[in-house]
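Left out: one protein chain. Kept in place: all the others.
A and B are the chain letters, set down in written order, and residue numbers restart from 1 in every chain.
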Amino acid sequence: MHNIVPLLLPLEGDTSWPPSAASFNSRPLFPGLGIDWVNNHMMQAVIGALLVIAIWLIFSHRQTVVPGKRQFLGEMAYNLVRNSIGKEILGSEFRPFMPYLVAIISFILVNNLFGELFLFMFPTFSKIGYAYGLALMSWLLYNAVGIKKYGFGHYMKKMTLPDGVPVGLWILIIPLEFISNFVTRPITLALRLFANLFAGHLVIMVFVIGGTMLIESGTLFYAAAGGVSILFSFAIFALELLVGCLQAYIFTVLTAQYVSSAIAEEH
Amino acid sequence: MLPLELNLGPLLPEHLSEIFVGIALFLIVWFVVAKKVVPMFEATYAERTEAIAGGIEKAERAQAQAAAALKEYQEKLANARQEAADIRAQAQAQAADIAAEIKAQAAEESQRMIASAKQAIEAEKAAALRELRGEIGGLATNLAGRLVGESLEDDDRIRRSVDRFLDELDSQKV
Partner (left out) sequence: MNDQGQGITVVSLLLAGLLLYGGAGWLLDSWLGTRLFTPFGLILGSALSIYVIVKKMGGVKS
């Protein structure tokens, strides 16, 4: 039974009871060299990125007008982003944003699925730094697009001052809109992704570590409860699979939504 | 005290490097997807759309051709009908002309035949009259000679008086 924890939670920093934020700590790959940032979770993120690139290159390699099985699969994935996110939200201007949307949804999705994939069993975005990084990218994207389209002054006015607000309320409304559009947006974007995966993975750790401890307690009743707990963790894994897909989708949809509101014509 | 030293707990990245690693990896993925993947997919879509549009266009062209052929055929048919009708009308007109001509010719012919017959009759009548006059003159002279008892045949005077007599007879008869 000693093998369950390393098998189900191979990348955790600390598997003592109770699981906490410290459980998510990374392990340096070369301890003592002063390069703590080269750690197991970073490697996982690198592998994730390479995997995403590899999968897309395989899908897009040598395409034909009449798709084969491989291309058909790729087109299904691509069409999901293209039609239900790109065209649906950005309308006819979707084409230049396709690379960004495809890249971000697949990068997040693969890293989320690592949470349920053996060898990894750890969702990269439960490390909040990665979530901040991507949220920052999306923030830069929609603001850059808006500024490029309207110019800085016009864009700021559009984003901070709704039509028809009387001058007397400007001083109250402008900070509100500013916070809403430039602060809460990226923060909620990052936190939503991070919190879902962090919480989900924490629950898994509770069941796995707790279950293991119960099994090893020596008492038959506790051991049985521990077995159930381990089994239940698999149900949570299944749930996390769903959450991981959903969060990847939501992050991408929101990015597209922000871009759309940044380039939308005033009414 | 202002709470500027909030303990963010798990909201603070364990290593700040995570942010940069995340961004760097994402940028690489974005770059590859933008350079290789999306253009490929979009090119395939464009090609496919074109192929489908091309097929439709071809079908439309074929349909247009068929419609043109049908129209041409119908026009030809109508022309042929018109022509046939014209020919028929012409033929009827010609037939009428010919009939009229033949009728006229026949009438003329009969006129001519009647005229020549009349002429012949006139001539025969004149000849008969002349012969008759001669014979009657002879008979009369003969008769008168017998009555007188001598031949009057060579006497010019007698012949002249007989002729005068016959002329008078003629004019009386007419």
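The rule is short, and it goes like this: a contact is a pair of C-beta atoms (placed from the backbone, for glycine too) under 8 Å apart; a residue touches a chain by one contact, two chains touch by 3 or more.
Bear in mind the structure is a predicted one, so any value in this text is a computation, not a measurement.
If you put the hidden chain back, the residue from A:Val183, A:Ala199, A:Ala224 or A:Leu242 that touches it is A:Val183.
When the omitted chain is restored, the residue from A:Val165, A:Ala199 or A:Ala224 that touches it is A:Val165. Residue-level contact of chain A with the missing chain is found at 88-89, 162-165, 169, 172-173, 175-177, 179-181, 183-185, 188, 253-254, 257, 260-261, 264.
By definition in this document, only the chains that are shown with their structure count from here on.
Taking each chain's centre as the mean of its C-alpha atoms, chain A lies 86 Å from chain B. Contacts from chain A toward chain B in the complex involve residues 21, 24-26, 36-37, 39, 41-42, 45-46, 48-49, 52-53, 56-57, 59-61, 63-65, 67, 71, 74-75, 78, 82, 95, 98-100, 102-104, 106-107, 127-134, 136-137, 191, 194, 198. Residue ranges of chain B in contact with chain A, taken from their complex: 9-23, 25-30, 32-34, 36-38, 40-44, 47-48, 51.
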